[in-house]
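To start, the structure itself, in structure tokens.
Complex shown without one protein chain; remaining protein chains in place.
Our next item is chain A:
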């Protein structure tokens, strides 16, 4: 600890002075295979190489999802990781055992630019910060088809009951599907449960803490069980698109863009895919937070961006840290927005959204502009997230299990994860 206090300001000074020092080095970056992520990393690397002509970058890709998790874990465990890699923040990061496998970035000068909520999501249990963001923050909520709302004279709902009332009107007066669900890609089924977390923490502010400690359970906490209950209620209402069990994520976006479906519970990163596949209809699509019981307490559940990390055993630690520092500056953030567009507010201070954003982004921005109308999703405030949630939410959404059964299955799943992480109290 002593030595760290001495080295970190020294290192910061070295980094600051050596802006264009002669490092003839090639840095490898491991990225997920999404075109947006690769383009972002390419642009950041190019900009950095321009300032430091001796540093070049090679980007390699890995699959996303669970398969990608395994690639990252295996390569970290065997010491084969690239110099820098891109990965989720929050509970998934905790599974990498960051304090053992990653190089701390706490002393980077640009760390002061980052929002606290993001820093928490990329910190290890002992408080060191490990990552810098490479996307905007995202919201989890409900996309809606604006022309249908205007046609039927509907208003953006502030409570769950108003939301279900809107669904009823849509079902009665049109042949559109009020709620789009797409269980071909099971991860899309989790949104109604996960995006309800703002409402959980409004009514039960200590839930995350007690949940991590193993004292609060989904099945036994009424505010948390209610999230599963809303999925069950939506499923039983018959408001889903007819082929919800077989439709894919891309089908869901197409239904939303054409107005065949009116509500799509989803993360706002879908704005990227919408602007690529349905650019004409982007101005028809709005966004609101998943409503709860109290119209006065309406707010958005926020997902933190994925981040870049440096493995502890890299040979190029100095130059990798300098690059990480660059990514965390407002300039790095601007490069990201210029490359893939803005799908939400940045977590880097001093990096503003461009003026011409689609309505869904400005709808989301409203929640960030007001105090107390956003809360991070549970996976950013607790390291415990069960890996089978997506199968369980498909089961509840398909009417195989009730909300109570689903919640208690999820509690067992989360317990497995907590024991794997070695947490106390499970």
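One rule holds for everything that comes next: a residue touches a chain if its C-beta (ideal position, glycine included) is under 8 Å from a C-beta of that chain, and two chains touch if they have at least 3 such contacts; residues count from 1.
One rule holds for everything that comes next: contacts and distances are computed from a predicted model.
Its record in UniProt calls the unshown chain "Lactose transport system permease protein LacF", which is the match among "UGSC-like domain-containing protein", "Animal haem peroxidase", "Lactose transport system permease protein LacF" or "Transporter". Check A:27, A:327 or A:409 against the missing chain and you find that the one touching it is A:409. Contact with the chain not shown here comes from a single listed residue; of A:256, A:377, A:395 or A:423, that residue is A:395.
On the side of chain A, touch with the chain left out of the figure occurs at residues 65-67, 69-70, 73-74, 76-77, 95, 97, 100-101, 183, 186, 242-243, 245-246, 387-388, 391-392, 394-395, 398, 400-401, 409, 412-413, 416-417, 419-420, 422.
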